[in-house]
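Only one protein chain is missing from this complex, and each of the others stays in its spot.
Presenting chain A:
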Amino acid sequence: MTLLSHGGAPPGGKEEPVLSPPGNDANAKRERRQIFWTRLDLKVSPYLFISPFFILFAIFGLFPLVYTVWVSLHDWTLLGGNQGFVGLDNYVRLVQDGKFWNSLYNTFGIFVIAVVPQLLLAMYLADTLSRKVRAVNFFRMGLLLPYLTSVAAVAIVFSQLFGTQFGLINYALGFFGIDPINWQGGTFSSWVAIAVMVDWRWTGYNALIYLAAMSAIPRDIYEAASIDGASRTRQFWQITVPMLRPTIIFTVIVSTIGQMQLFTEPVIFGGVAGGTQGQFQTTMMLIFEEAFRFNNYGYGSAIAWTLFMLVVVLSALNALLSSRIKGA
């Protein structure tokens, strides 16, 4: 016990003043100063140590966020700067803007056909690799490799694979008698192409997260289940999946946030306009087009802020659902 209480005391212990001989004024002063600094150290140092992140976040995260609101309430051009306060005009325009709704439709569409198969596949891969497999470390490393390549490189290579007349994929489909698909031309086909790029890069990443979570599930549960005669599949659905719930929810939230801001892959696939009629123009691309190509900073900011609010709402919804599920 004594040991414990000593260990628990802060370094340079508070008992010291009691030990100092009374009456020695200079000594007492010095000790008081020490106490002051020690206390200050204990209270302030932790904040000081974590402050770099928050200072940087305030400058490069929070300030732009708030400033964007300010810009979005103005007629603001890239070149001319502030052209006057317009109130909510930019938001009124946004609600009536077909291109904005089209971009949201595209963003959600790509989200659905990218994230759902991605997480299912990640789960399947993680489950496979959590069993006894030969060269398991090799495969686990392999999962992470696509994540290490740059998004731009991935998008450039895949854009060529998805070429209409000279792409490898259409060439391969030709062997099965399928006519060349104009990947960039159609709405759904372009979504598929982009979803493939996204999934190629992120499936392994999510699989690793699942794998880590799976290894934390106590083995004895599985052992008990197999003694009771539960099959592998049954064990997966009734033990693995329920135990992974928090992890699944985490990956869903992170993927949602990421996918709502999808930009690089579709831009490299077919430019900021997202195809001849905006077949795959995501909301981020529309923001970029308005702000940097059409010079319309104010309107671009209004779209950006709306997208941000949407991400917040979706994340909140996710969090709500997850607490419900946990409670159940």
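As a convention for this text, a contact is a pair of C-beta atoms (placed from the backbone, for glycine too) under 8 Å apart; a residue touches a chain by one contact, two chains touch by 3 or more; residues count from 1.
By our rule, contacts and distances are computed from a predicted model.
Refer to UniProt and select, among "AAA family ATPase", "Sarcosine oxidase subunit gamma", "Cytochrome P450" or "ABC transporter substrate-binding protein", the name of the complex member that is left out.
Options "AAA family ATPase", "Sarcosine oxidase subunit gamma", "Cytochrome P450" or "ABC transporter substrate-binding protein" narrow down to "ABC transporter substrate-binding protein" for the missing chain.
With respect to the chain omitted from the figure, which of A:235, A:256 or A:295 is a touching residue?
With A:235, A:256 or A:295 as choices, the missing chain is touched by A:295.
From the list A:26, A:48 or A:66, pick the residue that touches the absent chain.
Among A:26, A:48 or A:66, only A:48 touches the chain that is not shown.
Suppose we count only contacts with the excluded chain; which residues of chain A make the list?
11-12, 34, 37, 41, 45, 48-49, 51-52, 55-56, 59-60, 78-79, 99, 159-160, 163-167, 182, 184-185, 271-273, 275-277, 292-296
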